[in-house]
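A single structure is presented below for examination.
One protein chain omitted, others in place.
Take a look at chain A:
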Amino acid sequence: MIKAVIMMNTQGKPRLTKFYDFQPPEKQQELVRTLYSVLCTRPEGVSNFVDVASIFGPDSRLVYKHYATLYFVFVYDSAENELAMLDLIQVFVETLDKCFKNVCELDIVFNYGKLHTIIDEIIFGGQVLETNSAEIMRAVEEISRLEAASSTISLVPKSVSNWRSR
C-alpha cells in the first residue's frame, strides 16, 4: 500500500501532497517539513531509500528521487517492492514529461488539477493500478477532453443566462 505521494521543490515548498490515509492539513504540512529536513541533508550518490519509521510510523518506507529542482517522494509499506516503487516514480515522471512536453517545475506549479488526474490514474486508493505510461496518457487525455467539453458549455454561465432571462 502506498501511504503518500509528495512532490516538493529543493527549497522545501510542497507542489503536490497526496495522503491515502487521512491526515489533517496541519499534520500534512508538518510531515512535509520533516521530510524536507531529512531529504535536504542527504548527500549525492546515496541510496534512494530512507528509513522513515520515526516520521510515518512503523512499517513505513520511503523512496525519493531528485529531478532538477524537484523531489518526488513515495511513502509505502511492506506490501510494496522498493525497486518497483522507484520504477513507479520513473513512470510518473515519464508520464509528466509526455503530458507537458519536457516537464519543468512551472508546469507542475500551474497544473494542479492535471497533476492529480495523472497520479490518480497511476495510484488508486494507495494501490498501484496502472504502470504503463501510454495507458495513463490515454486516460488523462480522455479526461481532459471531457473536462474541456463540459466547461465549454460553461462559457455561458448559468447565472448570466438567468440574468438575461430576467
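In this section, contacts are C-beta pairs under 8 Å (C-beta built on N, C-alpha and C of every residue); 3 or more make two chains touch, one makes a residue touch a chain; residues count from 1.
We adopt the following convention: contacts and distances are computed from a predicted model.
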Among "SURP motif domain-containing protein", "Elongation factor 1 alpha-like protein", "AP-3 complex subunit delta" or "Glycine cleavage system H protein", the UniProt name of the subunit that does not appear here: "AP-3 complex subunit delta"
In chain A, positions touching the absent partner: 1, 13-18, 20, 22, 24-26, 28-29, 43, 45-51, 78-79, 81-84, 86-87, 90-91, 109-110, 112-113, 116-117, 120, 124-132, 139, 142-143, 146-151, 153-154, 157-160, 162-163, 166
